[in-house]
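One structure is given below, represented as structure tokens, and several questions about it will come after.
Every protein chain of the complex appears in place save one, which is left out.
Right after this comes chain A.
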Amino acid sequence: MTATGAPVLRLRGIGKRFGPVIANADISLELARGEVLALLGENGAGKSTLVSILFGHYRADSGSIEAFGQPLPPGDPAAALAAGIGMVHQHFTLADNLTVLENILIGTEPLWQPFSRRRAALARIHDTAARFGLAVDPAARVARLSVGEKQRVEILKALYRGARVLILDEPTAVLTPQESSALFATLKELVAEGLSIIFISHKLDEVLAVSDRVAVLRGGRLVAERAVAETSKAELATLMVGREVKLPQRALSVPGPLRLRLRGVRVDGHGAQPRLDGVDLEVHGGEIVAIAGVSGNGQAALAELLCGLCAASAGRVELDGRPLPADPAALLALGVGRIPEDRTGIGTIGDLPVWQNAILERWRSPRFSRWGLLRRGAARAFTQQLVAAGDVRLGSIEQPARGLSGGNLQKLVLGRALDGEPGLIIAQQPSWGLDIGAVAAVHERLLAARARGAALLLISEDLDEVFALADRIAVMSHGQLGPARPGAEWTLASLGLAMAGARHDAA
């Protein structure tokens, strides 16, 4: 994979502001033919803005772009497509109800042509798919495809349009380890054919594994460019964050008494397939048990069950030896802390001010209400304390919660859940979408709860997080839960196999 010849892409002095926020400042980059360039940076570092400018979604305030030696007109996705730039978004832009063929074909034929050349298109798709090992069934409805397959369709779609430069926005965020390896193999094929790739990520390991060169963005500026061969994980992490990151260390902990116990739990869904089936699980005080798995395999049902949002149709769920009530208010009273996956949808109410969100779980307690009236003073004081203790950065506690960044919102949710030292904590994807600094803060607080003896159930799709936090790991697949084994007994490969649905005893 050696880069040769004139650059296929040349960005000169790209700058972009959104109001007072500088998203990109004076970024100059070159991409060579047959090269994989990783764009590394935390959330808000300007990666997405930069590629959005490149692809024509945004118009840069300053600077220019050249593709294959020709200037690229700004703010025009159609021109970018025509110049051979293809983009695979993190959130797929596919229509679920349409077939793969239709999703690939859309926009490639003149709108007023009274027919569609499907046979020729099919032949071309088969050709491209075979060349790069991107097997998909063109007649399949997209809704039936796995996440990995959907991504292949997105790549195929870009290639079908004759893309010579492929931009991938956090492509592995939704994949299993095996699917990621398959993707990396595809990328190698593409590069061997002379395509160039821009790979956006904040995962250091995969950046080191697939790219030739790394460009690190921080605060909208290009802070460093390194050849992968000449850098290290530690250096990249420091460059990305701007200071040395201390990853929280997991101290030894002796498991305490049994807190949460599930026996043969079943949760019925709308279809014939139960959402959870025969789930056994035990979580002790002072330990973190992680449930790993590809999303949509029953994790949501488990979280809903333990947060009191649905009831088990069979089996027993016990907290400290007593049945767990299927009622959020009763559950909170028993001291269960909940960190929901969807912090904006379920965790907070965006239109309400921060202080009202802070007391959402407790506003009925005498501490915050008397004679049916809110004690606003007490609530505000409590919020101030939560904000200070959790290092939540905000303008004022009167501002609507939706104005908070993801990391600060999560710190607020975390502070709310951990206040009152709950004995059981259900954390679902607690660091999803957060940058390294915020992830470290979240992990630190969860580990602190563990150290004081709380039982933690971590439901996560992020295997780095699972390995970093968990004492024991169990894999969920098709609504069934494998045995929870000590973290050291798992490898990335065995975990991936189990997640893909292989029998857990074979793993």
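We adopt the following convention: contacts are C-beta pairs under 8 Å (C-beta built on N, C-alpha and C of every residue); 3 or more make two chains touch, one makes a residue touch a chain; residues count from 1.
Everything that follows uses one rule, which is that contacts and distances are computed from a predicted model.
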Listed names "3-oxoacyl-[acyl-carrier-protein] reductase", "Nucleoside ABC transporter membrane protein", "Fe-S cluster assembly ATPase SufC" or "Alpha-D-ribose 1-methylphosphonate 5-phosphate C-P-lyase PhnJ", matching UniProt entry of the absent chain: "Nucleoside ABC transporter membrane protein"
Touch with the omitted chain, as defined above, among A:21, A:106 or A:192: A:106
Contact with the hidden chain (one of A:81, A:392 or A:459): A:81
Sole residue of A:28, A:64, A:116 or A:491 that reaches the chain not shown, by the stated touch rule: A:116
Where the unshown chain meets chain A, residue by residue: 77-78, 81, 91, 93-98, 102-103, 105-116
